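Here the complex is missing one protein chain, while the rest keep their positions.
Letters A, B and C mark the chains in the order given here, with residues in each chain numbered from 1 onward.
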Amino acid sequence: MSEICDIEMEGHLIDSLILTKALDKIMDMGGEFEIKEFTVGKRKDEPSHVRLTLIGKDPAHLNQILDELNALGARLVDSEDVRLEPAPSDMVVPRGFYSTTNHPTYIRLRGTWIPVDGSRMDCLIVVSGSSARCTPIHHIKKGDMVVVGTTGVKVVPPERPREKSFFGFMRNEVSSERPSVEIVRQIAEEIVATKGKGGRIAAICGPAVVHTGAAPALAQLIRDGYIDVLLSGNALAVHDIERQLFGTSLGMDMKGNVTSGGHRNHLYAISEIIASGSIENAINEGKIRGGIMYECIKKGIPFVLAGSIRDDGPLPEVITDTVKAKDAMAEALKGVDMALMMATMLHSIATGNLLPSYVKTLCVDINPATVTKLMDRGTAQAIGLVTDVGTFLPMLAEEIRKAGSGSRIQ
Amino acid sequence: MSEICDIEMEGHLIDSLILTKALDKIMDMGGEFEIKEFTVGKRKDEPSHVRLTLIGKDPAHLNQILDELNALGARLVDSEDVRLEPAPSDMVVPRGFYSTTNHPTYIRLRGTWIPVDGSRMDCLIVVSGSSARCTPIHHIKKGDMVVVGTTGVKVVPPERPREKSFFGFMRNEVSSERPSVEIVRQIAEEIVATKGKGGRIAAICGPAVVHTGAAPALAQLIRDGYIDVLLSGNALAVHDIERQLFGTSLGMDMKGNVTSGGHRNHLYAISEIIASGSIENAINEGKIRGGIMYECIKKGIPFVLAGSIRDDGPLPEVITDTVKAKDAMAEALKGVDMALMMATMLHSIATGNLLPSYVKTLCVDINPATVTKLMDRGTAQAIGLVTDVGTFLPMLAEEIRKAGSGSRIQ
Amino acid sequence: MSEICDIEMEGHLIDSLILTKALDKIMDMGGEFEIKEFTVGKRKDEPSHVRLTLIGKDPAHLNQILDELNALGARLVDSEDVRLEPAPSDMVVPRGFYSTTNHPTYIRLRGTWIPVDGSRMDCLIVVSGSSARCTPIHHIKKGDMVVVGTTGVKVVPPERPREKSFFGFMRNEVSSERPSVEIVRQIAEEIVATKGKGGRIAAICGPAVVHTGAAPALAQLIRDGYIDVLLSGNALAVHDIERQLFGTSLGMDMKGNVTSGGHRNHLYAISEIIASGSIENAINEGKIRGGIMYECIKKGIPFVLAGSIRDDGPLPEVITDTVKAKDAMAEALKGVDMALMMATMLHSIATGNLLPSYVKTLCVDINPATVTKLMDRGTAQAIGLVTDVGTFLPMLAEEIRKAGSGSRIQ
Partner (left out) sequence: MSEICDIEMEGHLIDSLILTKALDKIMDMGGEFEIKEFTVGKRKDEPSHVRLTLIGKDPAHLNQILDELNALGARLVDSEDVRLEPAPSDMVVPRGFYSTTNHPTYIRLRGTWIPVDGSRMDCLIVVSGSSARCTPIHHIKKGDMVVVGTTGVKVVPPERPREKSFFGFMRNEVSSERPSVEIVRQIAEEIVATKGKGGRIAAICGPAVVHTGAAPALAQLIRDGYIDVLLSGNALAVHDIERQLFGTSLGMDMKGNVTSGGHRNHLYAISEIIASGSIENAINEGKIRGGIMYECIKKGIPFVLAGSIRDDGPLPEVITDTVKAKDAMAEALKGVDMALMMATMLHSIATGNLLPSYVKTLCVDINPATVTKLMDRGTAQAIGLVTDVGTFLPMLAEEIRKAGSGSRIQ
């Protein structure tokens, strides 16, 4: 009354916790195992290899366990090609579809292992000709050939980096009790190093970046070439423009005084941009002469302003359709090496859903819940920094200036 | 080198703090005043009346002060008609437009005070014929006659209720140190009393309502007729349907175990509904036999599911355009007497922006920041309850059952 | 079936909200009032005067209302001397004792109004000869003459400052959405100004000041003469000393790495001090050459290290008896003009209980709950700053250096 199969795993099985997690998972799910072969890398630079027999209660149970192990990098020993089934209708998925992790993934197609493009969690794999692509459910079309089951699917979870870098030593940290200034310095070094190697950095920002007075620091980072993509919403852009036009942010002046006129400046700012037709036009007309949006447009870096039901206006550049906005975000994030999430739960989690697990991800928020939720939702590679973005960003800009010797990146 | 004018205020000026706030504001803004006439209501049921001369540094300064006082209910003594100016273009506002509060508002049009329809903060007042309407900036059309300045505009802030009701004694509270069970009982009584008087109640909910196991309690409240409108997003509906179809919520079963298959059930749930064409069809086909969305549709109560960039799918009923979603929310909220906001910062603040200040508003969240931000954004009438929606809602449903003697409202 | 009396209030009754709160309170408590006489200060620099008849249901009810009004500054019209009763036993209070506010308080003794020394909340007033003193319950001795009832007691709540100072414009704020760097600058100016006027500043600190890397900044402020009193506990002192001796804080090095040896350095630090006999001896022996405690002792400023059940050791200077520690804190706080509470809920609330309401109080914490609770417990004058002490303190030290032109205060 049981079903068995052989699986194998290889790589740094021990030090990256992978074997442990796999055996743990089998036992938690009520399965059993026998280790058939286990070659341990005797030194840290040698990979290990394990082959084990997995025992489930019945075929369904075995498949459930295989599903979970697959996400950890295990594969069936006698690997066959992936199995494909057509989507019965637009946005309707075949039974037993393979749901992606955010790790690099390969499928065996006609005897050959090919990479799956666009690693991203909670998608389907659609095969077309000899290529395969992570595809969100809303892009599934009737007849798309979708991978089902775990047969012929292999994922490669990231190994724990041994280099003594910031992202190496801090793993899954969400503590406010760290030496803040020193950590800002280390992040600055990471950013300068990433840019030095030609990497791309995305800033994902909430409106508190402007409220807390950090807008000039972010504008400077963009101007100096450290930010390659900006993802945000209507509020950040309006506050940034309001600040340029009236010196206020949601009616509060730059000293923290709530000024007369209150929310009206916010609406005026929107109206001015609409009168010009776009933020870009308003800049060309000389209405706006600085700030975050100004630097983005002058520098020509891509930005996505995604709509939300809290928006006033919104500005012409805002993508009000959330499905289109998400697609635009995914497009803008292509090739990004580092993601700096600052003071936004909504955009951080939405962006986390779109990023492969090898992107260095830093989440800065004064509310520890933002970081916890980001990780709970699958962005396990994120490092949380519980601090005040209003002091963090100016310090970061200053440390980057020092670390980068002030040299602008071209 | 100064500019003066006379203003008057009347009502319960003293006990509702209004006069104090007005004089405070004048002094904070650097203005001066002389009290010309002051008739104090000698007993608590008599209104007071005050007339004072306001002194500003120059006309602009005086106008800034008048703007602020107007929001507190002051009006110029020799009231003239409102001043109107046409909007120069779609979504472009005339200089000096009047920005609304969320209080009931009146304008003097051709010598008569008329009410402004659709009280809601941060809007413009558009006059058409003999009626006036609060209009958000995105609905302003070229040529709309928009109120500018404060002349001929009168607002009526709510007086502090003296009845010994829940909403009377708790004002602007954001404490977690209150007797929880007792407070749940009082809220239950308010809900039963509101429904007894034929009032309408809106539930504004985040997906944590399902994660924390409170979905059956909310479904019961809807079935028993205590909820008249549901505002939420894709996530709540998918989790609710996933729970009905698979007994899980984002892959976690109802005991709190993370189950195999993880996020796949979430995508299956979406796929099943898309295959049926809509949630309603899926119910009619018998796919879904209970839960929050089931009860809404069976009971015929209006619901709005607003899109967000975090959504998978989304479900067919979700309004993905955020501007349209906001309009649908405003429409659904018409005539609502009480708003129960539960476990959602995004929808709570968005809804708060659409509600007049006389709607009894309760915001339940485990994170005190949600309540603080809601109030910071202008929904000053909200009462915060820092508690766990997963224990709050089942207790509330039970107390309502007791308070309502189990009698279903028809 | 009712009881009446006449009361009067004077001062800036309107703009400081006092009259409003008084009438509000009467109505909330089910009392009634008639305003007999009301002279309004016509301009902002003129005081107002009101005389009203208060109506309660019975003598007990009237007394309850008088109790509350007294705390707002009201007094009976035909003032009599205070009534005194002897304490029946040590720490046992006479029925109906007067419980103090944290506002300056006067009593009428043999026809003369005399000030009560040592304003502090939740104490009793003990009269001895012709002087009166706020006395905590644990210092009440058998036979002490204790003020009972509100007759002959007058309190003077602080008026809202109109100067455009930091403590003037921010009242009861607990928001993380303020321009952080600008606010740090304003606080720096306040500190420099306070010291310029010969004021005394107390720092109340939790151990996170050391963990977050802010210890050198605090040490510098002490060395430069900006801090006059330090209140803290065993943990801060041990972490500070551990950092000096081993370069770690609770086993974490100054780069944020958790080092080998872990908690052992913490115990070694304690052991080293105990071997020397005291922190002071260890400094004299040259074991410790810098840090917070070093600067306190070198500068000769008083510090209190209060014991807690979380302590290891503790160090010899720690006062392990909490009653004695509280008395030592009260003593050290005498004459303090400003209190900087940083990263500690326990010490902030304990200190708040000991401070008169006119002390400028700033509470810096990354957790908004600390500030909220501090105010809920009666320290209503506190301004909350939700930020990261690890970035706040270094910035503050730098801004003070600029604002003070680097000139050390002698």
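The rule we apply is simple: a contact is a pair of C-beta atoms (placed from the backbone, for glycine too) under 8 Å apart; a residue touches a chain by one contact, two chains touch by 3 or more.
These numbers were taken from a predicted model, which means no experiment stands behind them.
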Inset, instruction - Just name the one of C:Glu8, C:Glu32 or C:Glu68 that touches the chain not displayed here. - result: C:Glu68
Inset, instruction - Give the residue, chosen from C:Glu159, C:Asp312 or C:Glu331, that touches the chain omitted from the document. - result: C:Asp312
Legend entry - Touching residues (missing chain, whole complex) on subunit C: 29, 64-65, 67-68, 88-93, 97, 99, 121-122, 124, 136-138, 260-264, 266-268, 270-271, 274-275, 306-314, 320-323, 325-326, 329, 345-347, 349-350, 353, 367, 369, 378
Legend entry - Hidden partner chain, residues of subunit A it touches: 14-15, 17, 19-20, 23-24, 27-28, 32-35, 38, 40, 42-44, 160, 162, 169, 174-177, 368-369, 372, 376
Legend entry - Positions on subunit B contacted by the hidden chain, ascending: 169-170, 176-184, 186, 208, 211-214, 249, 252, 254-257, 366, 386-388, 390-392, 394-395
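Simple rule for what comes next: only the chains that are shown with their structure count from here on.
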Legend entry - Centroid-based (C-alpha) most distant chain relative to subunit C: A
Legend entry - Computed distance of Cα centres, subunit C from subunit B, in Å: 37
Legend entry - For subunit A paired with subunit C, centre-to-centre distance based on mean C-alpha positions, whole Å: 45
Inset, instruction - Hunt down the residues of subunit A that sit against at least two other chains at once, touch-wise. - result: none
